[in-house]
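Here's a structure for you.
Shown here: the complex without one of its protein chains, the others still in place.
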Amino acid sequence: MADLVLENVQKAFGDNPVIRGIDLTISQGDMVCLIGASGSGKSTLLRCMNLLEPIDDGRILLDGDDISEPGKDPQPVRQRIGMVFQSYNLFPHMTALDNAILAPRRITGKSKSVLRPEIEEMFARFGLADRMLHYPDQLSGGQQQRVAIIRALAMRPEIMLFDEITSALDPELVGEVLDVLRDLRAQGMTMVLATHEMGFARELADKVCFLDQGRILEDGTPEQIFESPQEERTKAFLSRVL
Amino acid sequence: MPQQTRRQIFEARQRKRANTIAAISTIAVFAAIILLIPLTPGWENVKRSFFNGAVFAKTFPGLLEAFVMDVAIFLWCAPLIAALGLAVAIARDLRNPAFYPLRLFAIAYTDIFRGLPVILVIYLIGFGIPGLGLPRPWNSPYIWGSLALVLVYSAYVAEVIRSGIESIHDSQRNAALSLGLSGGDAMRFVILPQAVRRVVPANMNLFIALQKDVALLSFIGPVEIFRQAGVYKSLMANFTPYVGAALIFLALTIPATRYADYLMNKQSKARS
Partner (left out) sequence: MKFWTTAAAMMLATTAYADTCATGKTLTDGVLTVATGNPAYYPWVMDDAPESGKGFEAAVAYAVAAEMGFGADAVTWVRTSFDQAIQPGAKDFDINMQQFSITPEREEMVDFSVPYYTSAMAVLTTKSVVDGGAMAEVSSLKSLIWGADANTTAVPMLQDLIAPEKDPLLYDDNADVTAAMQAGQIDAALFDLPTALYLSAVVLNDGALLGQFPADRSENPDQFGMLMEEGSALKECVDAAITSLSESGKLAEIEAEWMQATTGVPLIK
């Protein structure tokens, strides 16, 4: 069971408020898409959920536990909430396989040979069996991003956060990464995506949130948001991107 | 053979022209040096004092033998420097407030030892600490002189490694943390391996400098090549042994320098 609940989350960088009171509930098996213009706070909100950014005020509850309590060790939380970044951020000095095995090896203390079959299976599942022993700079962007997803999944997280993971990709490579997400969706993974792929959000999301200036201006089912948005700013945004 | 493009023909001509000019000017400069210097009135005296074949032949084997000492000192200092430099670099990057004193100490350490002339540190530590009354063999100038080199060079190596750590983008650390790795693991498995690799050429230059500075240990007693050359110089009133010592140093440092440059070039190409 993994429910993630955000209550009045606030975050500022210096004097510049980025998240200005967000309430959001993500239930087990949900796929929530965050849409909005650049700078609207999507990425920051994801980083707050993963505790890469400490929040200033409000609370984040994971299965009822306040994980945002100042001074609390973020490490166990991050093991339960995986994250994938726009620019992949693979470790360039390790093979794809070692990228994926590092965290489970360090955290479970199991040896590489014990962990390897399970990770190999994931590589096979995402069509990368023959790329396992390559270094990141020997892989295409789409392959690198899929390795990054495998790396996050290797920790068996309960929730996955995806931060515009197709934005840095050449258009012809976007499809292969989105296929991975479809696969995860089909398995019931709880996911939060910041994305510009409106078609994808419309196709798969349970809930779409439109972020504007650090607030959720409007949320609802894909049909509600994409077909009959209520707010002027939502309409303006959608008319620009669709 | 495939037809050359206009660009290729042009570039080949340019290259040929550049090579010709380079060859002519090189020959001219060397000819001037070889022909003109011997014409100077003092050349015979300089030759006798600095490039004396008889003295060279007599002293060179002894110099080579003394150079073994330089190499030995280098070999036991280098790993210690690498280890201490790494430790200090990491200490400077500690974020936990409990380690603040350690961090402060690391900062003071690098500032002080990079700010002092090596020879001064060798004198102060090499004579000073044994002067406190340590028993043999713990007062050996080899121990304390080496420690002085280790302290000074570790400060430089620490700074180089730290610059390497800082050159690794924060996204790498974030990626590691987001997987649930601890800060220490992120440093050990993700940041440091990349940082250290990135500063290998810079560190190689430091170790080449170390190889030369080993000679400074002679000031507190050890008879290594520089001191041995000095003894020969004194006994024969002739500077040729220094030239011999210089040649021995160059035989080691030039290949090492070229190799460091090669690595540096390779790296800057790989990153561009």
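By letter and in written order, the chains are A and B; residue numbering begins at 1 in each of them.
Just so it is clear, a residue touches a chain if its C-beta (ideal position, glycine included) is under 8 Å from a C-beta of that chain, and two chains touch if they have at least 3 such contacts.
What you see is a predicted model; the values in this text were computed from it and never measured.
Engineer: Specify the shown partners of the omitted chain in the complete complex.
Structural biologist: B
Engineer: Return the single residue from B:Ile165, B:Leu181, B:Ile220 or B:Ile248 that touches the missing chain.
Structural biologist: B:Ile220
Engineer: For subunit B, which positions touch the chain that isn't shown here?
Structural biologist: Contacting residues on subunit B, toward the hidden partner: 42, 45-46, 48-50, 127-128, 130-131, 133-136, 139-141, 218-223, 227, 230-231, 233-239.
Going forward, only the chains that are shown with their structure count from here on.
Engineer: Give the list of subunit A residues in touch with subunit B in this complex.
Structural biologist: Going through subunit A, the ones touching subunit B are 50, 52, 74-76, 78-80, 82-83, 85, 87, 89-93, 102-103, 106-107, 151-152, 155.
Engineer: Please output the residues of subunit B touching subunit A within their complex, sorted ascending.
Structural biologist: 171-172, 174-182, 185, 189-190, 193-194, 197
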